[in-house]
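A single protein chain has been omitted; all remaining protein chains appear in their positions.
Take a look at chain A:
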Amino acid sequence: MAETLRRVLNAGGAAGLEAEEGAAEGGSLLLLGGPGSGKTALLFAAALEIAGEGRGPVLFLTRRPLQSLPSRSGSALDPLRLQKIRFQYPPSTQELLRFLCSAHESRGPTPALLLVDSLEDFLEEEAGTQDTAYLAALLLDTAAFFSQRAGPGRGCGLMVALQTPGDGDSDGGGGALLLSLLLRYFPARCWLQPGPCGLRVCLEPGEGIPRAEWSLVLGPDGEMSATPCATQAGDPSTGPGAQG
């Protein structure tokens, strides 16, 4: 999934930065950022990217309906792509669990991407350690099942957005534990933070793969323009992980 996001960000920047055709990709990614940091816009861009590949529909799970569709230019808002994105609005954690537990009963085309926006909406009701772990594990299990059904070389990706507590939020105890728990299940992460110009997007694809950074500006209509940044490797103070 990290590769899909890389493609999305590079396509949103200057022309000519289009990444090489990625192989059909499964895998998972956790998208982390404060309130209003552009997580939904990035999820939606990833949904359009995968929908355009024609490998299967995209399942977009969110508790609250999107306020507006980002009006991006060009082929991105092609109605054929939009048709491939299926929104589901589970009204409660229990309904989300029911959806995931019964995913194998659904007939119809196998999704190529499973997206969950605002996972925190599904965590507040019952924030127990084991409940959170089971939800994370079930998300991975459902994506793994879709991948298995899709067949070799296809795969179903999983991208989950989670709001991290703001700086002024002193309630670090329980939230920090749940975050560290989720990080165990998602080795690939993308952090969104306010930067000097727009947003700083930091992609950590996982063990052994170097980090990549972009500076991202989101327009009023949801259009994105991303500029790759040189990463300062070896300087731990610049890593978002170090800021806890």
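The definition used in the following text is that contacts are C-beta pairs under 8 Å (C-beta built on N, C-alpha and C of every residue); 3 or more make two chains touch, one makes a residue touch a chain; residues count from 1.
Assume contacts and distances are computed from a predicted model.
Only one of "Zinc finger SWIM domain-containing protein 7", "N-alpha-acetyltransferase 35, NatC auxiliary subunit", "LSM complex subunit LSM3" or "non-specific serine/threonine protein kinase" fits the UniProt record of the hidden chain, and that name is "Zinc finger SWIM domain-containing protein 7". Only one of A:148, A:193 or A:225 touches the absent chain when the whole complex is considered: A:148. Against the chain not displayed here, chain A makes contact via residues 97-98, 100-105, 128-131, 133-134, 137-138, 140-141, 144-145, 148-149, 177, 181, 185, 187.
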